[in-house]
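With one protein chain withheld, the remaining protein chains of the complex are depicted in position.
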Amino acid sequence: MFEIERIVRLALHEDIGQCDITTQATVEKGTQARAELVAKEPFVLAGIEVAREVFLQLDGQVAFEALKSDAEAIQKGEVLAWIKGGAGSLLQGERVALNLLQRMSGIATLTSQFVAAVAGTGAVIVDTRKTTPGLRALEKYSVRMGGGKNHRTSLYDGVLIKENHVAAAGGIAVAIERARSRVAHVMKIEVETRDLQEVREALEAGADIILLDNMSVAELDEAVALVDGRALTEASGGVNLETVRGIADTGVDLISVGALTHSFRAVDISMLFQ
Amino acid sequence: MFEIERIVRLALHEDIGQCDITTQATVEKGTQARAELVAKEPFVLAGIEVAREVFLQLDGQVAFEALKSDAEAIQKGEVLAWIKGGAGSLLQGERVALNLLQRMSGIATLTSQFVAAVAGTGAVIVDTRKTTPGLRALEKYSVRMGGGKNHRTSLYDGVLIKENHVAAAGGIAVAIERARSRVAHVMKIEVETRDLQEVREALEAGADIILLDNMSVAELDEAVALVDGRALTEASGGVNLETVRGIADTGVDLISVGALTHSFRAVDISMLFQ
Amino acid sequence: MFEIERIVRLALHEDIGQCDITTQATVEKGTQARAELVAKEPFVLAGIEVAREVFLQLDGQVAFEALKSDAEAIQKGEVLAWIKGGAGSLLQGERVALNLLQRMSGIATLTSQFVAAVAGTGAVIVDTRKTTPGLRALEKYSVRMGGGKNHRTSLYDGVLIKENHVAAAGGIAVAIERARSRVAHVMKIEVETRDLQEVREALEAGADIILLDNMSVAELDEAVALVDGRALTEASGGVNLETVRGIADTGVDLISVGALTHSFRAVDISMLFQ
Amino acid sequence: MFEIERIVRLALHEDIGQCDITTQATVEKGTQARAELVAKEPFVLAGIEVAREVFLQLDGQVAFEALKSDAEAIQKGEVLAWIKGGAGSLLQGERVALNLLQRMSGIATLTSQFVAAVAGTGAVIVDTRKTTPGLRALEKYSVRMGGGKNHRTSLYDGVLIKENHVAAAGGIAVAIERARSRVAHVMKIEVETRDLQEVREALEAGADIILLDNMSVAELDEAVALVDGRALTEASGGVNLETVRGIADTGVDLISVGALTHSFRAVDISMLFQ
Amino acid sequence: MFEIERIVRLALHEDIGQCDITTQATVEKGTQARAELVAKEPFVLAGIEVAREVFLQLDGQVAFEALKSDAEAIQKGEVLAWIKGGAGSLLQGERVALNLLQRMSGIATLTSQFVAAVAGTGAVIVDTRKTTPGLRALEKYSVRMGGGKNHRTSLYDGVLIKENHVAAAGGIAVAIERARSRVAHVMKIEVETRDLQEVREALEAGADIILLDNMSVAELDEAVALVDGRALTEASGGVNLETVRGIADTGVDLISVGALTHSFRAVDISMLFQ
Partner (left out) sequence: MFEIERIVRLALHEDIGQCDITTQATVEKGTQARAELVAKEPFVLAGIEVAREVFLQLDGQVAFEALKSDAEAIQKGEVLAWIKGGAGSLLQGERVALNLLQRMSGIATLTSQFVAAVAGTGAVIVDTRKTTPGLRALEKYSVRMGGGKNHRTSLYDGVLIKENHVAAAGGIAVAIERARSRVAHVMKIEVETRDLQEVREALEAGADIILLDNMSVAELDEAVALVDGRALTEASGGVNLETVRGIADTGVDLISVGALTHSFRAVDISMLFQ
């Protein structure tokens, strides 16, 4: 997670601005403090090293001891980390650390619920590009901590021919053919399809992965049977915790879930001063 | 919103990276396209100019016509804007524009629900610093579009003495006194209190605003009566769409709601190519 | 002062560019040196930690011991700090450290003279937005070190309705009313007035702070009497070390002085190699 | 002045932050305004294009017409430029534009006074590295607008062997010799001297320029006679508007004046709305 | 090529610094000029839009007309583009434009020679990560203009298990297995092998692509026969214009050539003023 430093710097700059006038006005220089990060509900942890980075960027003298690791299931009331150092530094870092940790753990937690829901099927839960602008690296990391896997990271590390590319190219076959001839075969070529006819076209044109978009479970069943292992299949659209098991049972290889990063809920964590 | 340019630039850089290999591989240079942004559900709009900026940064030749304005209530099926230009530019901007627009409108929509819930009381709905790191300016703007108001933006544009500052200072009175002597009186001084005893102390020490944290409606009633207009009162903690009306009815001046920016849901908007 | 790192980095980059060819050409690698920062005149110190940052950014091996603290009154000939380390690093940091320290101390010194001039009155000396572009955080800090207080930092952390806003809004009353209805009451609303009639309007419209711009001492007297504690009063315009006492004696609460940051004189400090 | 864009962007970001809440609260969207920049005292203009950049960065629709050019002598009451456009944009740019224009013109004006004082002698007024951190490019430009010339811009575009380099190298001769052997002769080598003995050494070692530091007029006379055209001579230290003519009359080639950029006074310019 | 703006900005900043003193000193403001970019030798063009960006960033008034397109084979003496505008802008942009255009076209030209050398075989010429730091996006683009294809762009858009990863994991099989279980199958897994035994292991472990590193043509023959279409094969190491045809004739699918970006020669292009 090479991006941590940059994101934390930006977040601190945004939150503190030129100085923390309240702390400066009320806390005497040199006052020491000790605080702990405490879980107020159960969740899957992600971002503990990001929290550490927040305090260390503010003040190299702060001691931060993580008691839990990312990907760990946390119980309500458990202490995630101890922080010790200048009271001003702890007070200034509190909000940014929590803002990041609560969101990242929220994503890991939601992901873990989807992963649990498909346990025993062969389906893999993957994320999408529907991430919060500026935080994609942290959010994709959080998906991994929750047991999911990452789909492509950005527009240049994977070929995914969507409906609109097909329209602009003039058909699935020509779009795939163009991609084949212009992109080195180190990359798989994925194509979005909306019905069985398109699945058939994609298959004939030699797609590596076929995205089955917004299909019913019945359609997915047919599509998986049609593809019959000649390409990977990925389901997307209308995926939630109620529907995901049924989708997985159709035998699709991948299920992509935009909600992992656009509809998670920040978990509840407190920073308690001792 | 002076920050728009920077945020959009960062988001595009993150999403596109070095190039969009799919578009480059499948869409012939020079292909033109026309698309519309369509509401898939009702919501309060925020971010239409941000969406415009996305496409214009990618390609100065794109024409973007907004049909709706921020703060407007949108019905399902309504068209928010038309976009016309190079098909590649439209395809590349789609995800970033939607990622921003859906989140911003989600915040405006949630805010408008809180504002509606307290209609007729004197209470004002305000936001908190619990915003997404890197996007605070856009999120605070979205709160305004939803009819809320903004609390302080960062640690240096307002004095808010929290429980931990009080602890570090050694009491509410001394904390307020220090703030008074070190901060010019162009700023109001706000103090967090947890019970009536602390409210009394804050009042005696001359606080301008008294934050009533995590109090029951009964306690809020008492606190408001105790303060009796000698300071502004702000309720926080445990505020949701079920509880907010009862809180407002106690007569508090302000109600701060962290959920506005940490527990909103992205609204559903599509970009449809014609 | 979260901005120190960024400002120092920029200043070093600007001054050194790609390398210091003189030092590189004349000083053998590994040569050690020791130097002291010496006051060549009496002043109030501001910026000693900024000077430390300059040398540490250049070379983590440099030892910097501050003998004086910011806000301290320094006598001519006193040593502010010792610096020990690679001769090249000391030579490269000298100019940037002095450029910052001399300016910051110049501001603190001038501020302390204004503060002394109003001693015993209730008036508080505050700064303005007339700061050097790029250095506002350091300059506002220096004002505090000289005993002054800070007015708003930038356009978004305070409402100050100036003559031109009044003109655009169509009158003082309507401008204040709009501000009231659009800005949360966590912020005070300040209005600029040019005569007693405007003071009266501002008062009736419920301004929290009334800026009395470019008024004579006689007018200030009348204005203060008129306001009679129902709002804070702030004098501005034509304030200098000769006039400030008379202004303070009128009983205004605040006196804002642009000269603190636009007409200070850099104090004289030398870096002497031993 | 390739740096203008960056400096203006930084200055606007610093001054406006996330939004101008006063303008937003009091001025209706779409309100148009017209203003003029007016000289409140006589001065030499510098920075009119920087002022234009301020308004154009804020709003590409603003019309800015410069009536005066940099380097021009301005009379009290003259209009420097007209600005027309959205009232909000004009109000937001006002302070930053004035902060830059007043400082730059202050430098140009002070420089022009030094240049006038030495008129008729062969001496050239040059600046130093004692500039405001972050603004060097603008300040050196302003010196040129005032009729001065620029000494080296940063540590890598000129060799200037100062007292401390000499000490570290072990003597003037060895320092010059090292510089000769390590730096291509496309650059002149300048050496600081404190007395006639050092001048002699520098001359014998083949310095191209001899800096005569803190010498009296009598010493300067002797030094110039001693050098006798075999090197350029530059006087520095103790130079002010009272002493500069006497120094110039000694026949030195260059007079470097730190005060040009560290002790100038911002000139008085107003932005008047019509 | 979303990166063009950033790279050009950096390059101009580096080359011009604070101002072009020669142009400023010798060319009168307002002087117009016209120049053409002329090929001094035959080559494959890449970067003509980058050259345009250089001049437009300097001066929005410059007219730049490209007469040739990227990927086109250029003859000695042909004119690539006309440029018309302020003489100062043309003089300032000349070196940066040529530095970029000559390098990019050098890469395209060398790539086209490799591509020509393997014509008729099925082998595809691909690049590596051995690119110039900071210019990867432009260099990979230039490879495409020369008829090559791009291998992965950076460490996160492809799995390539090299010898050292194998060593750290404890064997080819375990390394592939770990990658399979941790990375979504939207990505192909490539493994570096050094001999037939390793090829066999990689094949059994289910690698998608087998990198045959530094093998002789005889070994490549055997390896291709062994793989027999069950995975893609890629040759690397010891590839130059003499050896590449023999390597391609073994039937490998891909040949990666570090030299494309680390050992190209800048082509000769002049900017001639009329």
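Note that the chains are named A, B, C, D and E in the order they appear, and that numbering of residues resets to 1 at the start of each chain.
By definition in this document, contacts are C-beta pairs under 8 Å (C-beta built on N, C-alpha and C of every residue); 3 or more make two chains touch, one makes a residue touch a chain.
Just so it is clear, the model here is predicted, and its values are computed rather than measured.
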Omitted chain - touching chains that are shown: A, C, D, E
Which residue of A:103, A:140 or A:185 touches the chain not shown here: A:140
Full-complex contact with the absent chain, from E:40, E:230 or E:265: E:265
Which of D:6, D:149 or D:194 contacts the chain that the document leaves out: D:149
Hidden partner chain, residues of chain E it touches: 7, 10-11, 14-28, 31, 33, 87, 90-92, 94-96, 98-100, 102-103, 129-136, 153-169, 175, 178-179, 182-183, 187, 262-263, 265-266, 273
Touch list for chain D against the chain that is not drawn: 124, 126, 149-153, 156-158, 182-188, 190, 209, 232, 234, 253-254
Residue ranges of chain A at the interface with the undisplayed chain: 1-3, 136-137, 140-141, 153
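The rule is short, and it goes like this: only the chains that are shown with their structure count from here on.
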Cα-superposition angle relating the copies chain D and chain A, to nearest 5°: 180
Longest centre-to-centre distance from chain E, chain (CA-based): C
Numbering shared by both copies at the chain E-chain A contact, with half separating same from different: same
Length of the line joining the C-alpha centres of chain D and chain E, rounded to whole Å: 44
Whole-Å gap separating chain C and chain E, where each centre is the average of the chain's CA atoms: 52
Chain B and chain C, separation of their C-alpha mean positions in angstrom: 32
Junction residues of chain D, two or more chains touched: 16-19, 136, 153
Chain contact topology (line, ring, star, complete or other): other
